[in-house]
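This report refers to the structure that appears directly beneath it.
Now for chain A:
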Amino acid sequence: MLRTAWLIARKDLRGEVRSRGVTNQVLPFAGVTMIIFGFALDANTDVLELVAPGLVWLATMFSLLLLVQRTFDVESADGALDAMRVAGGDARASFLGMAIGRAVQRFVPESLLLLAAVVLYAETIPLDGAVLLVTTLISATCGLTAVGTLYGGLAAGSKGRETLLPLLTLPAVAPVLIGATRAVESALGTGTATSSDGWQWVGLLTVFAVAFGVGGALAFGPLIDE
Partner candidate 1 sequence: MLALFEDAGYIVGSYVITFAAIGGLAWRLISSGRKLGKQIPDDDKYWT
Partner candidate 2 sequence: MTTLDPADTSSNDAGDDLVAEARRTPATKATRTIGILTAVAMAFTLLWAFVFTGPDVNQGESVRLMLIHLPTIWVAYLSFTVTALASGTYLFTKKHSLGWDRLAGASAEVGVIFVGLTLIVGALWGRLTWGVFWQWDARLTTTALLFVTYIGYLAVRRLDGSHHQRAKRSGVIGLIAVLLIPLVHWSVRIWRSLHQEATILDTDLDADIDGILLTGVLVGVIAFSLLYVWLVLHRTRVMAMEDLLDDRGLDLALAERRAEAGTAARPTGEDA
């Protein structure tokens, strides 16, 4: 099953490389969002430095919605069915494959966003902070894409999904927003967070990712099976 999931992920990624949707649309969107935040918050560097981690993850969440909608639109139910056929009917594999494909696609924009925030607002990152950052990135991204894939599949092919998806997804990923922001804060040393707090938050993020990963895989079958 894992091998099938990997096949599907590769198919997703190959399609992405060909269409360059991430670089052409999602990345610019994330970038624009960061800039707009600067405008809204009056571009006062002190304030921005404090809230930078939060802003990074907010921009990530919004572009996640874009990504999920785009993928499920482009593919539509046919795409999900395609994935099912590749998987030989194993819905769990197709869920995992899609989620992994998306997660990998998300690493690039997210890393760039984080890098931008770090470069612009923070001074130095201690070594264990860097490790914490990377771990946060991975665990948070996995959680986000698991939720996005599950809810995207749930709403796929139905009218009104454009408005439904944000309404469903944003509350569901709120824990990731909290955890990831706090973890990045402690990695960068902003605010009063310490490194050990950060690792606790990463723990929470991992639990979240695993829970939605497993739950999503189990639920995917009945959902696209219409």
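In this text, a residue touches a chain if its C-beta (ideal position, glycine included) is under 8 Å from a C-beta of that chain, and two chains touch if they have at least 3 such contacts; residues count from 1.
For anyone wondering why these and not others, all candidates are chains of the complex that A comes from, given by their letters.
Nothing here was measured: the structure is a model prediction, and the numbers come from that model.
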Candidate from 1 or 2 that touches chain A, complex-wide: 2
Complex contact set, residues of chain A against candidate 2: 150, 154-155, 158-161, 164, 167-168, 171-172, 174-175, 215, 219, 222-223, 226
